[in-house]
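In this view, the complex is presented without one of its protein chains, the others remaining in place.
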Amino acid sequence: MAQGTLMALIAAYSLFPIYFITVQSLKTPQEDVFGSPLWVTDPSFENYTELFEGAKARPRGFVILPRVPFLDWLANSALVLAGSLAVTLAAAVLAAYALGRLQPPGWRWWRRALFATYVVPHTILFVPLYQVIIRLGLDDSHGALVLIYSTMALPFCVWILSAYYQHLPREIEEAALIEGASPATAFVRIVLPMSRNVLIAAALFTVGTVGNDFMLASIFLLDPTKQTVAAGLGVMDVSLEELVTVAGVNLAAIPVAAACAVFARGYVRGLTAAMVEGA
Amino acid sequence: MAQVVMKDLNKKYDEVHAVKDVNLHVRDKEFIVLVGPSGCGKSTTLRMVAGLEEITAGEIAIGDRVVNDLPPKDRDIAMVFQNYALYPHMTVYDNMAFGLKMRKFPKAEILKRVQDAAEILGIQELLKRKPRQLSGGQRQRVAVGRAIVRHPQVFLFDEPLSNLDAKLRVQMRVELKRLHDRLETTAIYVTHDQVEAMTLGDRVVVMKDGWVQQVGEPLELYGRPSNRFVAGFIGSPAMNFVDVGISEANGAVWIETQGLRLKAAADRTDRLRPYKGQKVTLGIRPEDIRLASGSDTPDRTFESVVEVVEPLGSEILLDMKIASAQMVARVEPTVRVKVHEPIKMAINTDRLHFFDLKSEAAI
Partner (left out) sequence: MAPALVLVLGVLAYPVGWEVWVSLTDFSTRLDGPPSFVGLANYLALGREPEFWHALTVTVAYFVLTTGLKLAIGTAMAVALAGPFRGRALVFLAVFLPWAYPGSVTVIAWFWMLNPPLLTSYAVAMGGVKHAFDGLFGTGAWAFLSVALFNVWRGASFTAVFLLAGLNALPTELFDYARLETRNAWQRFLAVTLPLLRPYLALAVFLSFTTAFADLANVWMLTGGRIVFPVLGTQAYWLGIRNGQFAEAAARSLSLVPLLVLALVVLFRWFDPPRERAA
C-alpha cells in the first residue's frame, strides 16, 4: 500500500504540470479569468481551432493579432526535427563505431573531449555561433538549427553508441566477414540492426534536445514562415494570447510525446545495452 | 584438395611476438588440433588462417592458393567461435542462411542446404527461433550448422566447446567427431583442453609462447613427448616430475634422489650414461606408479605417506611425495588405502621419461 501511494505521488508529481497546462489550454477566456486553475468546467477547443484560422489577422479584445501560419510552423518543426535526427544519427553512428570499435590512439580522450562540450553553455556562445551560421550561409534557414541541435545531441549519442560498440563481441562481425560479407555489408546487415535499441535511445535523446529548445530557434529563425512551433509561438505576445500559445505548443507536443511513449521501452533497453559490461 | 600449409608463419603485435616460425602442413580431410595454454599463439594462428589477423611474415596456403592477401570472405572457410557469435536479431534459419545469401545462392538451394544441416544437427525444430531463446548447446549447434551449410574447404574452430557445461562438452565432442567423419572436411580446431585435443585430433599441435612444441598423433604425444612441457601438458592427471641424479654402479645406470633409488631400464642406459654425475628431470606417468607387491625388487620401489586419497570410481588417485616433489599415482579402484598411512609403491621403470634439466628436451 505504501508503495502504491509512493508511485501515485511520483506519477502525480511528474504529470501535474502537463495536466495543468492542458487544462488551461482548454479554457475559454472567461473561465481562464474566473474559473479554478486546477480544472476546466466547460472545455472548449477554441484555442486549438483558432490556430488553424490564423491565415488572417484576428481581432481579440482591443488588439488586432497578427496572422499565425501555424501549419507552416508545424511543417518546419517536423523538418528541423527530421534533419537533426538524420544528421545526428549518421554522424553519431560513424563516430561511435570509429571510437568504440576501431579505437584509434587516444580515442577515450576524443570521447571525453566531445562530452566536455556539454559544460560550455551554448547560450553564452550564440554571438559567435551566429557568425558561424552567417559564414556558412545558413542564416534564417533550418540548416542552422539542424546543425546546432546536432552538435548538442551528438556527444551523448556518440557516448551511448560507442559504449555499445565497444562491448559488442568482435566475433559477430568476424563471423559475418567469414560468411562472405564485406566490412560495409557486415556493418549494415549485422551491426546496425543489432544496435537498434541504442539507436532508438540516441534518436529519442535528439528529439528531447530539439524539443527543449526555444531560445536558439527564436534567435536563428526570424522569418515567420520559417519558424518552428516553439519559436513562432514564443514571438506571439505571451500575456495577450497565452491560451492560444499554450494550445499551439501542446498540439505540437502530442505526436512527439506519443512517439516517445511508444519507444520508451526501447529507449531504456538501448541505454541499458550501452551500459552493460561485456554483453 | 583442401590442404592448409603454413610456412614460417609469424605474428608480431607492438610488443608481443605472438606466433613464431610456425610450419605446419594440414593434410586434406585431416582434423588437426592446436592446443596449449592461453597466450600460446594458437588462436592467433587460427585467426591468421581465417584472415582476421594480418600475417606479419610467412605464408598461408589453402588448397593451392596463397591466401595472405585474401579477405576472409574469399578464403572459402567457415568458423565456429567460442561465444557462438550468432546474429541476435536473426532467426536460426537466417543465421544459417546468411553466408549463402551473401554468396547469392538461389532461394531453393538455401532452403535445402539449411534443412539438411538442421537435420544432421537435430535442430529442425529451432529454425524459427531467435538465438536468445536457445540453450548454450543449441546455440553451439546453430553455430556449427552455419559453418556446414556452405560446404567450405576448411572448418576453423576456436574453442567451440569452452562455454558449455562439462556433460554437454563431452557429448558435443563426440558429435563433432562424428560430423567430421561424415563430412570429411579439413578442420583446424583450437582448444586449451588437452582431453579435447587428444580425443578429436587426427594430429595434435602443442604450442607454447608462440612456438610449436611438438606435432604428432595423440598417442605419440602421450607416449613420446619431445620435451618436458609437452609431457606435462598432455595427460590428466599430469605427469609427475622430480629432479634426480644419475650414477653408474655394478654395470647399471641408477636414478637417485632422497628416498628413491631406481635402476634404469636396459634400453635407457645408453642415453642416460652421458649425464653421469649430473641431474636430470625424471617424469613418471601416474599410471606407472602402483602399490608394490611382494615380487617387486627394491630397485623399483619407494616408500612414502599417502597425503590425499581421491576416489574417482573408475580409479583412485593417491597424492604423496618423493623427496620434496608432489606425486600422483593412479591405482585400481579396488585398492584400499588410508590417508596418512605409510605406503610402499612400485614404479614401471621401463616407462620412465627423462628430460635435460636446462633445455627440457627429452633424453
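Just so it is clear, A and B label the chains in written order, and each chain counts residues from 1 on its own.
Here is the rule we use: a contact is a pair of C-beta atoms (placed from the backbone, for glycine too) under 8 Å apart; a residue touches a chain by one contact, two chains touch by 3 or more.
Source: prediction; values computed, not measured.
Across the whole complex, the hidden chain's contacts among the shown chains comprise A.
Within the set A:Leu6, A:Ala82 or A:Leu222, the residue that contacts the chain not displayed is A:Leu6.
Between the chain not shown and the residues A:Leu71, A:Val188, A:Leu222 or A:Ala264, the one that touches is A:Ala264. Panel shows chain A; residues 3, 6-7, 10-11, 13-15, 17-18, 20-21, 24, 32-37, 87, 90-92, 94-95, 98-99, 104, 108, 110, 112-125, 127-129, 131-132, 147-148, 150-152, 154-156, 158-159, 163, 166-167, 204, 207-208, 211-215, 218-219, 229-230, 233-234, 238-239, 242, 245-246, 249-250, 252-253, 256-257, 260-261, 264, 267-272, 274-278 of it touch the chain omitted from the view.
Simple rule for what comes next: only the chains that are shown with their structure count from here on.
By the touch criterion given at the top, residues 50-52, 71-73, 75, 77-79, 81-83, 85-89, 98-99, 102-103, 146, 150 of chain B touch chain A in their complex. Every residue of chain A that touches chain B in the complex is listed here, in rising order: 169, 171-172, 174-182, 185, 189-190, 193-194, 196.
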